[in-house]
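Note that one protein chain of the assembly has been removed; the remaining protein chains are unaltered in position.
Take a look at chain A:
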Amino acid sequence: MNEPILAVGSVEQGTSLWKDAWIRLRRNRLALFGLVLLVSFVILALLTPWIAPYAYDDQNLDLGASPPSAAHWLGTDIFGRDLLTQILYGGRISLAVGFVATSVALLIGVTWGAVAGYVGGRVDAVMMRLVDILYALPFMIFIVLLMVVFGRNLLLLFLAIGAVEWLTMARIMRGQVQTLRQQEFVEAAISLGLSPVTIIWRHLVPNALGPIIVYTTLTIPSVMLLEAFLSFLGLGVQPPQTSWGLLISYGAETMEEYPWLLIFPGMALTLTLFALNFLGDGLRDALDVRGSTD
């Protein structure tokens, strides 16, 4: 086999894993569509106080539940509140929960799992037993306890959900790292004199990103639904504040009489989930350098 030695000078310009991934992602239409959709949702959520047609606690009891009309594009709920306004404000909470709680889960889970998997031995055993114990702990009790001790606080709720969701992430990461750790490139890194922290972040985490990204895109919606469930129980957001999850659960109660109360919040959530899945798949492919390059 020939190994051609080409002329000096034809050096391509600098790229990194992330730049390459971005180039590949841009070529994936579906993923790009997901990204655009998500970004526009986030922008809408940020701008809500200025663009919402009504105030979120504006009631019109005389009007009651009305179907979509010129004054209320998506209709109103039984208290005569504008549904579009509700969805916009609800999106703020839902997206915030989704991203904050998932980031918390990602940060703790990936770090925890990577350290356990890399160090191994007794440290691994202790760390993973702790995960097992937390798994076994009924998480409702955990969150109720937090709420009782610290009072009801939205940020705390985000953190609490994140603190529950990281367990699976840690297990996935540990499994990945354990397999990767056997490979010679890790030994090579050790013998170059790299510190364990560098080895974990530069050599192990990037190679484990595929499954982690997929699991992350699954975590965001499940976190949003968890918030709805907690709010429904009176532990999360309370009216007149609202979230997509809450809107959906109220909408489900009155589904037969006022279907739009379920359909529109449901669409908001579904669209977000679609966007996340497209983006997640796209990211996974984009980060796999073995996929089609150049």
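Some observations on this one:
Here is the rule we use: a contact is a pair of C-beta atoms (placed from the backbone, for glycine too) under 8 Å apart; a residue touches a chain by one contact, two chains touch by 3 or more; residues count from 1.
Just so it is clear, contacts and distances are computed from a predicted model.
Per its UniProt entry, the chain excluded from the display bears the name "ABC-type dipeptide transporter", taken from "Sarcosine oxidase, gamma subunit family", "Magnesium-chelatase 60 kDa subunit", "ATP-binding cassette domain-containing protein" or "ABC-type dipeptide transporter". Among A:47, A:107, A:145 or A:188, only A:188 touches the chain left out of the display.
The chain not shown here is touched by just one of A:206, A:240 or A:266, and that residue is A:206. Across the interface with the omitted chain, chain A contributes residues 1, 3-6, 8-17, 183-185, 187-194, 202-203, 206-207, 287, 289-290, 292-293.
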